[in-house]
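In this view, the complex is presented without one of its protein chains, the others remaining in place.
After this line comes subunit A, so read on.
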Amino acid sequence: MSGRSLPVADQAQVRAYARRLMLKYPKELTYALGMHALAAVAGLASPPLLGRLVEGVERRGGVDVPLIVLAIVGFLVAQGVLVKLAIFASSRLGEKVLAELREEFVDRVLSLPLSTVERAGSGDLITRTSRDVSALQRSVRQAVPETLIAMVTCVFAVGALLIVGPLLALPSLIAVPLLWVSTRWYLKRARDGYLRENAAYADMTEGLAETVEGARTIEALGLQRRRHQRVDDDISRSYTAERYTLRLRTVWFPSIEVGYVIPVVATLVAGGVFYIQGWAALWQVTAATLYIQLLIDPLDRLLSWIDELQVGGAAMSRLLGVANVPDDRVPGDAVPRGEEIVATGVRFAYREGHDVLHDVSLTIAPGERIAMVGPSGAGKSTLGRLLAGIHGPREGAVTLGGVPLVDLPLDELRGHVALVTQEHHVFRGTLRDNVLIARPEADDEAVIRALSAVEAWEWVEALPGGLDTVVGSGGEIVSPAQAQQLALARLVLADPHTLVLDEATSLIDPKAARHLERSLAAVLEGRTVIAIAHRLYTAHDADRVAVVEDGRITELGSHDELVAAGGSYAALWESWHGAGTERAPAPREPAAS
């Protein structure tokens, strides 16, 4: 059940992709970085000016206060304007890149190979679409620009410090090992710690949601105490995870904070000594001390955004990884002659060595209605997927008009065969949009015809908005049964020659379902229908019935033939129909059970 996970891109791929993105808009990038650099430069003007003032005060004159203050104000205005321009430029670029990133991701998802879509559980893909996309958004919107700005500012501040007095920059270096070692120590552990913390927190809120949503079941089954226990355990796990990252911060925070204060102290004291010794002027000492203080903020930002960058990188590798799924079909150029579907000697396994279909052969004539029945787990759905060209057989072949289905290009394949499962997804949008998916150009008349064919037009018409009613998440609620009707209407509109219906009416009230199937059959006259049946009347109404048991077709023939043959289908029919003996024998049980 737990679907295979999708691949994850490696570091090199992520780096190459990031580089490509960075260099895709060189003009915008250069402009944004240039503005940030100019803003940083403008911000570095005040300390030496303040230094001059201090010097003037110390000398009791010789300084033009209004001029210096005016200069400070001038630089500030410049800095303010530059910051505004720089941030706007980088945000605009960020939004552009971000939009491209997510659009490319969705396109990658939309071109995932059919067999992967059908097999991999959607959980992994949903996580990537929601959590990873938003992690990347945070990264691109905040972490990337913050670190870039911080880096630019740090470089210029250090540069200014060196210009003001190279000697005065030296004492600060004693803090570097402390910052370096503690940050490395922290970063090594932080990512896993925070991932665990988030996962534990999500478990807890999920447990809460589950309790609230399943309240009736909890009452019915007397699960109260279990739920209390579950939530308390979740909290306990969340607390343990929180404590771990808290421990990391308990070491890292004071280390870096002391790391910030040491240079300030060192510069002040050393600067004082230099001044007393006559090696440096008072303005230099003042400016250097202020520069060191100015450095703290960008440095702190730099350090605190690094792990967010890591998270963004990990998200990116999962988003890119979706493209690493190898394509499952190499289209040939053979054109099918006719619509006859033939399976010969088909074997198939999801896991190597575990065949779920053993030497299945079946010929389906164009326009034939065939029903497949059999116990769950016997391989009906798998056979249906093979007949719909979703998976290719491990051995043997499934051909359409002589051409293997998996050799057909996807677009071509869809024109011939379509699969409808019991899965009932209603897309967000109008009812019309939901039906139009396969044929966007169809007019309302065609949509209404399709809806009528599946007996859905009556309730659609009754909705206040009719075809314009918005359904799907956040819209009008559509029952699972109605959703199945929509799925069928979609198919009717798409009008492929062959339809594989895998329990496509299982959620519809039995009585209504039979009605629907009859009306559908009328519309699909002349089309090939392979129905994996859930109810026996579907088999009864079909041209031929195939009984699938343990990965093999054990009985094949018309309803009447099979009933006359007296096999497992006959037994089932007897007990279902109640026309037989008082207590009909149960169908043959597989040897395994």
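Heads up, the rule we're going with is that a residue touches a chain if its C-beta (ideal position, glycine included) is under 8 Å from a C-beta of that chain, and two chains touch if they have at least 3 such contacts; residues count from 1.
Criterion: contacts and distances are computed from a predicted model.
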item	value
Among "Adenosine 5'-phosphosulfate reductase", "Cytochrome c-type biogenesis protein", "Acyl-CoA carboxylase subunit beta" or "Multidrug ABC transporter permease", the UniProt name of the subunit that does not appear here	"Multidrug ABC transporter permease"
Options A:87, A:158, A:442 or A:521, residue touching the unrepresented chain	A:87
Option touching the unshown chain, where A:9, A:53 or A:343 are the choices	A:53
Which residue of A:7, A:34, A:159 or A:272 touches the chain not shown here	A:272
Listed residues A:353, A:440, A:464 or A:526, member touching the removed chain	A:440
Touching residue (missing chain; options A:236, A:324 or A:558)	A:236
